[in-house]
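For subunit A:
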Amino acid sequence: MKRYAYYMSCINESMTKEVDRSIDFWQKDLGLEFVKLHEGTCCGGSNLDYVSPKHFALVNARNIALAEKMGLDLVVSCNTCLMTIRTAKKKLDETPALKKEVNDILKKEGLEYRGTSEVRHLLWVLVDDVGLDTIKAKVTVPLKNYRIAPFYGCHILRPSTVLGRDNPLAPSSLDQLIEALGGQTIPFEHKNRCCGFHTLLVAEEESLNVAAEALEEAINSKADFIVTPCPLCHTVLDGYQSKALKQAHIDSSIPVFHISEMVGLALGYTAKQLGIKRHIVC
Partner candidate 1 sequence: MKPFDIVIVGGGGAGLYAAMEAMKTNPALNIAVLSKVYPNRSHTSAAQGGANAALANKAKDDSVEMHIFDTIKGSDYLADQDAVDVLCSEAPKIIRELENIGTPWSRMEDNTIAQRPFGGAGRPRCCYCADKTGHTILQTLYEQCLRKGVLFFNEYFALNLSVHGSRSRGLIAMNMKTGKVEAFPAKTVIFATGGYAKMYWNRSSNAAGNTGDGQAIAYRAGIPMKDMEFVQFHPTGLRKSGLLVTEGARGEGGYLINKDGERFMARYAKEKMELGPRDLVSRSIETEILEGRGFDSPAGKYIHLDLRHLGADLIKSRLPQIREMSLNFEGVDPIEEPIPIRPTAHYSMGGIDTDNFGRTVMDGVYAAGECACVSVHGANRLGGNSLLDILVFGRIAGHTAAEEAGKFEPGSISEEELRESVEEIRTRMQPSGHYERYGALREELGQTLALNVGIFRESSLLHKGIQDIAELKERFKKVRVFDSSDVFNTNLQQVLELKNMLDLAETVAVGALAREESRGSHTRIDFPVRDDEKWHKHTLATLVDGKAIPGEKPVTMGRYELQERTY
Partner candidate 2 sequence: MTEIIDQHQEGKRDVTFRVFRFNPQVDSKPYFDDYTISAERGITVLRSLNYIKEHVDATLSFRAFCQAGICGSCGMRVNGISKLACTSQVWDELDKCREPGIIRVEPLRSLPMIKDLIVDMDPLVDKMTRYSNWIDSTMPLADMGKKEFLISEEEFQQYDKATDCILCASCVSECSILRANKEYVSPAVLLKSYRMNVDSRDGIHDLRLAELVKDHGVWDCTHCYRCQESCVKSIPIMEAIHAIREDALESRGPRDTSGAKHAEAFMEDIEKKGKLVEATLPIRTNGVVWTLRNLLPMAMKMIVKRRTPPPPPLVKSAKGIKIFRAMFREMTEHVKQDHLKSHKK
């Protein structure tokens, strides 16, 4: 059993509950044990960073310190949470004064940020720790005959100085996972593009245009569905899909899955179990 601390992203507790639920179904099958960090707090999205850089450092030092206390790496299933927490980690590791200031406060809770735990995405754990061969061996319902558009999203790739796992211009980890599950990846120009989530409430029209472009390519390339490692991308591409496509005058639709659901399906769990019925497009 490989053990990890599991960071509970706000969105997975509200709008995309099926992500954590799916993981719960299959984690044991793949020899994984995710220990949920109930004390963890919101990472600040991509906003706290500039609203208050010091609070940003504190909050995320704490999130990581909670994992360090258990001696585990921290696993995240949301791109933006991943980027945000890793950004904080980089700043803390590079700025001793900040680390000290933060640790002086964390003492109150008996915590200390040391920088010993890695912060990793669920996708990376699957591909790098579990391994493609193990995954292949566990597949019971291969995603044969499915043409799948891999949508990586931004914050699992960029800034590459913070993420660094995939080549941001030609990422491959998600493609590899899809293929290990028996699916067929299609060439997808938008694979490393943006979904528009972060400006949905500030510049809605622009954001929906951004989303529509990606959806349009997937639809035009006759993909059966889109898969993404990020619940935020999922929310836009699924939840806002009809609005985005309407704005772009496209009369069509395409289902979107989070990787946790795709893994669940290939390991033999049903759409109903995984909560896929709750998607807007399905």
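Just a few scattered comments:
By definition in this document, a contact is a pair of C-beta atoms (placed from the backbone, for glycine too) under 8 Å apart; a residue touches a chain by one contact, two chains touch by 3 or more; residues count from 1.
Keep in mind how these were chosen: all candidates are chains of the complex that A comes from, given by their letters.
Remember, predicted model here, so these are calculated numbers, not experimental data.
By the touch rule above, subunit A in this complex touches candidate 2 out of 1 or 2.
On the subunit A side of its complex with candidate 2, the touching residues are 10-11, 13-16, 38-42, 44-55, 58-59, 62, 101, 105-106, 108-109, 154-155, 157-160, 168-170, 187, 189, 193-194, 196-199, 201-207, 209-210, 213, 239-240, 242-243, 277-280.
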